[in-house]
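Yeah, one chain of the complex is gone here, protein chain that is, but the others are all in their spots.
For chain A:
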Amino acid sequence: MSERIELHEPFSDAAQQHEAGMLGMYVFLGTEMMLFGGVFAVIFVTRALHPAEFVAASQKLHVFIGALNTGVLLTSSFAVALAVAFARAARARLAAGLLVAAAGLGLVFLGLKAFEYTLEIHEGLLPLFSRPANFSGPVEHLFMNLYLVATSLHAIHMTIGVVLLTGLAWRIARGGVPLPGRVALVENSGLYWHFVDVIWVFLYPALYLAR
């Protein structure tokens, strides 16, 4: 397969080019992990300082909507992993279809998240949006601030991912991305999508499952 990969300057062979691409993407994802790492540090410090109030605030979140959304994201990652496998095997139509399916599941996630936000707005729990807000105390207010910052930052990343996968699928379907010649594009977009999934894998227990 390696001789069918498009080779670019300054790389001498396909394996070297592939490793450099993966390394660059992982370094970028490292900066993203540091961004979310700060948010997680604040979440865990808040829990350590106010354990009882933190758990009480966490219990007001919609735990089953969160679980459903976790399942939706894990399934979308599965679709992307399959898309990369088929892209490597030059099955372009199948790969494009799976990328569209993954982006569609991403939209389901965002829709459920928006539905959850509207429930919280009516419950008086969402900072900035609930009028009047109805927090039981300052720690619950702080917890919901953290919840809004963390989940909206994640939702922004999801939105970028949906646009990325949809655009990629469109280009593959129109023949603009020859496969497996430019499979690195599918691999690296996939890495981004999986990473955003991993962030949610940690956000869900940290916010929804504190007991």
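Throughout what follows, a contact is a pair of C-beta atoms (placed from the backbone, for glycine too) under 8 Å apart; a residue touches a chain by one contact, two chains touch by 3 or more; residues count from 1.
Keep this in mind: contacts and distances are computed from a predicted model.
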Choices "Cytochrome C oxidase subunit IV family protein", "Aliphatic sulfonate ABC transporter (Permease)", "NADH-quinone oxidoreductase subunit E" or "Acetolactate synthase" - which one is the UniProt name of the chain not shown: "Cytochrome C oxidase subunit IV family protein"
Candidates A:M22, A:A90, A:A133 or A:L148 - the one touching the absent chain: A:M22
Candidates A:G30, A:G111 or A:G137 - the one touching the absent chain: A:G30
Touch with the omitted chain, as defined above, among A:E53, A:E140 or A:D197: A:D197
Residues from chain A at the interface with the omitted partner, ascending: 19, 22-23, 26-27, 29-30, 33-34, 37, 40-41, 44-45, 47-49, 51, 55, 63, 67, 70-71, 74-75, 77-78, 80-82, 84-85, 89, 187, 190-191, 194-195, 197-198, 201-202, 204-206, 208-211
